[in-house]
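Encoded as structure tokens, here's the structure I'll be asking about.
A single protein chain has been omitted; all remaining protein chains appear in their positions.
And then chain A:
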């Protein structure tokens, strides 16, 4: 039983097992959207995590944010932003999806690996710029 307002909508078509149609993304930013298909909503959470991982990976690599503080920061922001999204903004009933933990771990490890790749790539690239400002030998 979801809290908040819910509008009845005709079921949206979805590609098989993980890919999402454009129509699904139009529901994403509407707090009153109805999510009849649980898999559809979990796929949205999954892809949001991947997007956050790429964005944070680029920022963390360019800044750069060194040490495990950066990794801890990513974990907190990734989990926190999505929690605020589905709990406060969409006001989803977490128990329908197996609890907050199930929603939190949806796509988390994949997003973590993606974050690490982006951080390594951007940190390596940003080293090039750093050397431009080195003193002459």
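The definition used in the following text is that a contact is a pair of C-beta atoms (placed from the backbone, for glycine too) under 8 Å apart; a residue touches a chain by one contact, two chains touch by 3 or more; residues count from 1.
In the analysis below, contacts and distances are computed from a predicted model.
Colleague: Could you check which of "Guanine nucleotide-binding protein subunit gamma", "Proteasome subunit alpha type", "Calcium load-activated calcium channel" or "Pyruvate dehydrogenase E1 component subunit beta" matches the UniProt name for the chain that's left out?
Modeller: Protein name of the absent chain (UniProt record): "Calcium load-activated calcium channel".
Colleague: Given that one chain is not shown, which residue among A:24, A:56 or A:119 touches it?
Modeller: With A:24, A:56 or A:119 as choices, the missing chain is touched by A:119.
Colleague: Hey, which chain A residues sit against the chain that's not shown?
Modeller: That gives, for chain A, the contact residues 15-19, 39, 42-43, 46, 50, 53, 60-61, 64-68, 70-71, 109-111, 113-114, 116-117, 119-121, 123-125, 127-128, 131-132, 134, 136-137.
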